[in-house]
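Moving on to chain A:
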Amino acid sequence: MSDIDYRGIALNGLWKNNPATVQLLGLCPLLAVTGSVVNALGLGLATMAVLMLSNLAVSLIRGFVTPAVRLPAFVMIIAAVVTVVEMVMQAYTFELYEILGIFIPLIVTNCAILGRADAFAAKHPPLPAMLDGMMMGAGFLVVLLLLGALRELVGEGTLLANMHLLFGDAARGWQITLIDDYRGFLVAILPPGAFLGLGLIIAGKNIIDKHLKDAARRRQPGDAAASRRVRTTGKVA
Partner candidate 1 sequence: MSLLSRLLPRRRFDFHGGIHPPERKALSNGTPIRPGPMPAQLILPLTMHIGAPARPLVQVGDRVLKGEKIAEASGPVSVPVHAPSSGVISAIEPRPIQHPSGLDAPCIVLDTDGEDRWTALHPHPDFRAIPRPELLALIREAGIAGLGGAGFPTAIKLNLRDNQRIEQLILNAVECEPYITADDRLMRERAPALIRGIEILRYLVQPAETIVAIEDNKPEAIAAMRAAAEGTGIRIMTVPTKYPSGGEKQLIRLVTGKEVRSGGIPAEIGVVCQNIGTAYAVERAVVHGEPLIRRITTLTGEAFTQPGNVETLIGTPVQALLEAGGVTQPHRGRLIMGGPMMGFSIDHPMSPVVKTSNCIIAAPLTELPEPAPEQSCIRCGACADVCPAELLPQQLYWYSKAGEFDRARHYNLLDCIECGACSYVCPSNIPLVQYYRYAKAELRKQAAEHQKADRARERFEARTARIEKEKAEKEARRQARLAANRVKQAPDAAAPPAQADLKKAVNDASAAYKTAVKAAKEAEASGADNAVALRAEAERLKAHADALKANLRDAKAAGPAAPAHDDGLPALKKAVADASAAYKAAVKAMKDVEAGGDGDIDALRADTERLKAEADRLKAALRDAKAAAPAVVAAPVQEDPVAALKKAVADASSAYKAAVKAAKEAEASGDGDLDALRAEAERLKPTGSKPNCVTPRRRPRPHHHQPHRQPPRLRPPAMTRSKNATSA
Partner candidate 2 sequence: MNLISVTSPHTTGPSRTQRVMAQVLLATLPGLAVLCGLFGWGSLINVVWACAAALACEAAVLRLRGKPVGFHLADGSALVTAVLLALAIPPTAPWWLTLVGVGFAIIFAKQLYGGLGMNPFNPAMAGYVLLLISFPVDMTRWLPPFEAPDLATSLQLFLGRDHGIDALTGATPLDSLRTWAGDAAALAAQPALHGTFAGLGWEWVNLAFLAGGLWLLWRRVITWHIPAALLGALALCALPFWLHDSARFASPLFHLFSGAAMFGAFFIATDPVSAATSRTGRLIYAALIGVLIWVIRSFGGYPDAMAFAVLLLNLAAPTIDYYTQPRSYGHSKPKRGIGG
């Protein structure tokens, strides 16, 4: 564990092992709150903060917790961190807190967080653990934002509406109306839209991955002509 591959951690969280599109974790809040960019951003940031803090805490206690009780311990840490985040949001972005409602406390049950605590933070020192939390959170946030933007755009024809909920009155003018006089495609805002949208995002990622893989294979010189031990040298008479 002497040299930590920070680049690998970042890549892992953002792309290769993205919690939302690859591990398919934490889909409940993901699908529920991504009706608009601001909701997505709010929940994404909260999740990211929780991931970082919980990973840090778990990493710090990793030497003291026996394997048998590690999960309850992790859950307690995560619950505490979530409570903190919830209170902060209640204090500073009350309206958003109201909109996101139950999904803030529900971050506790986001498997991505417990998963990272158990799979990574419990086995690594604090700094990489925190970075991992940040990157996983960022990966989650990116997917949330993408899905939020997609659904907001298709459903309402706008982007970045109601950003003042998160950034204060200065953000009121940020709204971009891409299509004037848009009739609204309601299904995108409704729950089915979340499933369809996420499905499309995952499909898109898989397509890109496939292309990358093909490209990588093309770049490599063909070593397909490996020696075959089996020699079929005859036929039964």
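Miscellaneous remarks
The rule is simple: contacts are C-beta pairs under 8 Å (C-beta built on N, C-alpha and C of every residue); 3 or more make two chains touch, one makes a residue touch a chain; residues count from 1.
How were these picked? Simply put, all candidates are chains of the complex that A comes from, given by their letters.
Note that the coordinates shown come from a computational prediction; the quantities given were computed from them, not determined experimentally.
Here chain A touches just one chain among 1 or 2 in this complex, the one numbered 2.
Those residues of chain A whose C-beta lies close enough to touch candidate 2 in the complex are 183, 185-188, 190, 192, 196.
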